[in-house]
Structure formats: C-alpha cells, structure tokens
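One protein chain omitted, others in place.
Up next, chain A:
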C-alpha cells in the first residue's frame, strides 16, 4: 500500500470520528473548531521539534582538527610517491 493511501485512510478515520463528535456529545460550536485546534497543535508541535532539534544539534568541532591532521598526513605520504597534491 502506498504511503499516501495510508495517510488518506488515517485522515478519513479521523474525519469520521470528528463528524461523529459533531452529531453527538460535544456542543456544536466547539466541535466545528476541532480541526483548527488540531492543525494549530500540529504546527506548534512541528515548531517545537525544530527548536528542540536545533538546540541539541550535535556538532563536532574537534573533527575539523582531526581532519586537518589527516589531510597533512595524506599529503606527505602521497607527495613522496609521486601523486600531485598541490593545493587548487
């Protein structure tokens, strides 16, 4: 089953649930607004995830140092064996 089909089925199920709510328990005015609440919450959740991810974005400054060492070692070795490693 394609992913989009899965999502559409989920959407249909949630819509059916919402329509059910409209008909029965919850006062009409609140029920009509549920989709809006849902979308806004989804948006907020997304922003939160982006923010949290940004705060905890793993960085590795020490890797840049190690890379420079590796580059120097590589240039040394290759130069001795006739490979052209001059900077471009």
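Throughout what follows, a residue touches a chain if its C-beta (ideal position, glycine included) is under 8 Å from a C-beta of that chain, and two chains touch if they have at least 3 such contacts; residues count from 1.
To be clear about the criterion, contacts and distances are computed from a predicted model.
The unshown chain of the complex is recorded in UniProt as "Dolichol-phosphate mannosyltransferase subunit 1", chosen from "CAHM6 protein", "Myelin protein P0", "Fanconi anemia group F protein" or "Dolichol-phosphate mannosyltransferase subunit 1".
Where chain A meets the missing chain, the touching residues are 2-4, 7, 46, 49-50, 53-54, 57-61, 63-64, 67-68, 70-71, 73-75, 77-78, 81-88.
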